[in-house]
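Only one structure is covered here, and it is reproduced in the block below.
Presenting chain A:
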Amino acid sequence: MAEETTIDRVDDSEEFLLEVKNLTVHYVLETERVEAVNDISFSLKKGRTIGLVGETGAGKTTAALSILNLVPGPLGVIESGEIVLSGNNVLKLSPKQLEKIRGKDVSMIFQDPMTSLNPVMTVGDQIAESVKLHEKVNNAAAYRRAMEMLELVGIPGMRASEYPHQFSGGMKQRVVIAIALACNPKLLIADEPTTALDVTIQAQVLDMIGQLKEKFGTAIVMITHDLGVVAEICDEVAVMYAGKIVESGTLDDVFNHTTHPYTEGLFYSIPKINNKKASLVPIPGLMPDPTKLPKGCAFAPRCAYAFEECSADKLSLRKINQTHSVLCRAYDNPDFHLNLKEGHNNA
Partner candidate 1 sequence: MSGNDAATLSVSKRYKKQSALGEIWHRLKRNKGAVMGLVIFFIFVIIALYSSFFVDYNTQVTAIDPSNAYKPPSSEHFFGTDNMGRDLFYRVLYGTRYSLVIGLFSVGFALVVGIILGSIAGFYGGRTEDIIMRASDILASIPGLLLGMCIVTVLGTNLFNLVFAVGVHSIPEFIRVTRGSVLLVRNQEFVESATAIGYGSLKTLFTQVVPNGLSPIIVTYTCRIGSAIIEAASLSFLGFGVPVPTPEWGALISDGRNYLRMAPFLTYFPGIFIMIAVLAFNILGDGLRDALDPKLKR
Partner candidate 2 sequence: MKKCRKSALVFLSLAMVFSLLISCGSAADSPSGTPGTFTEDGQLVLPTGVEFVDDLVVISDNNKFSVIDIDNPASNVLTNRWIDTLVYDTLVDCVAGKIVPSLAKSWETADSKHFTFKLRDDVVFHNGEKFTAKDVIYSFQRHQAAKGTQAYDNTKNIETMNAPDDYTIEFTTKDVDVDFLMELSNVYTSILNQKAIDADAEKGAWVGTGLWKIVGFASNDYVKFEVNSSYWGQATPTKKLTLKYVVEPSTRLIQLQNGEAQACFQLDQTDYQYAMADPAFRYETVTVNSSMYLAFNMNDKITGDINFRKAVAAVINRADMIQVAQAGFGEAPTDGSWWGIQTEFRNTDIPLIKQDIELAKEYLAKSSYKGEEVEIVAGNGDWVKHAQLAQAELQKIGVKIKIFQTDANGLFAYAKYDGNQAQMVAYVGPFSFSASSIKSFLYPGSVANRASYNNQEVAKLIDQATVTIDVVEREKLYKQIQQIEADELPFIYLYARTTVFIEDKNVGGVRLSADATHDISRIYMVKSK
Partner candidate 3 sequence: MLRYVLRRILWLIPVIICVSFIIYTLLSLAPGTIVDKMITDSTTQAELQEIMAKYDLDKPMVYRYAKYMWGLLQGDLGTSQITGSSVWQSFIARLPNTLWLALASLVIGVGLSLPLGILAAKYSSTIWDNLTTGFTLIGMSMPSFWLGLLLLRWFSLDFKIFPAGGNAGLKSFVLPAITSGLMLMAMVTRQTRSAMLEVLHSDYLRTARAKGVPEKSVIRVHALGNAWIPIITTIGNVLSRTLAGQAIVESVFSWPGIGRLTIEAVEQRDVTLACGCVILTSIIYVLLLLLVDIMYAVVDPRIRAQYQGTKKSKKAVMA
């Protein structure tokens, strides 16, 4: 088990709030191993928002859960890597210490609001529970705090004594957000918060997350497969494919100077407002089977630019500039470029 590291509160200097280094997480079943996350690294400063983008099954949720060390039970095993959250390696903390930071330093919003709330507890109690856990306050104060949080997310405070089944989907997601932000955490992990909502509610929720970000300076790890959401709210982007980060950088780097063929494929597969006639070019083939990942670049079989070296097992991250890096052998030869035009995607 991790050696006992005391939680030291790092002051919020230019230091990174969250550093994920070489994180690898596999699900060990009886007959096979699902390699969900393979050696990903990214870091996030205080108040910044990073978007983890990728198709379903790319390992986004697993990565997010490992930040809270919540990878489910006996199957999920964090093979290697470090997750440093304001100075502490989350993976080495004891359960007691983990319980202290969850909800306080880092908290999480989940995808499906319909099942994320405890049906037999009032909404107010569920928020107050988090407050009582992390702050020495009596029940009344905690309950008042819960009503304040509800007002904050646009729900009348009086409804704190109602039960989840009396709220609509959008309202429920607001409650989940209220729970997550109850103790004003430094880092918020949002696992596809708007996927289950319809478009109008989606915009309200994103808008609210943006305001809260401004108000509390909360750093956000936004997990989504919707590039529109990324463009809307994220400062930095990391594109994941088959458990690896194939391209990461600032919003401008990835959107306007796309380097990785998979990212290009993603952009091709979303309709353009200003170019209605353009036909969509879906990426051929399917996501690789996580239990039998090919050697070298996992995207090679589907990549238009692939050549033999791509399948070689040695594959290292190439830094294009200070903030932009890509995992692709094609750039070994200097004048390689994608046929996607620069700056096509004005943010």
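Everything below uses one rule, namely that contacts are C-beta pairs under 8 Å (C-beta built on N, C-alpha and C of every residue); 3 or more make two chains touch, one makes a residue touch a chain; residues count from 1.
As a selection rule, all candidates are chains of the complex that A comes from, given by their letters.
Because the structure is predicted, anything quoted here is derived from the model rather than measured.
Here chain A is shown alone, and of the candidates 1, 2 or 3 it touches 3 within this complex. Only residues 68, 70, 95, 98-104, 107-108, 110, 112, 115-122, 126, 129-130, 133-134, 156, 158-159, 162-163, 165-166, 176, 179-180 of chain A touch candidate 3 when the two sit together in their complex.
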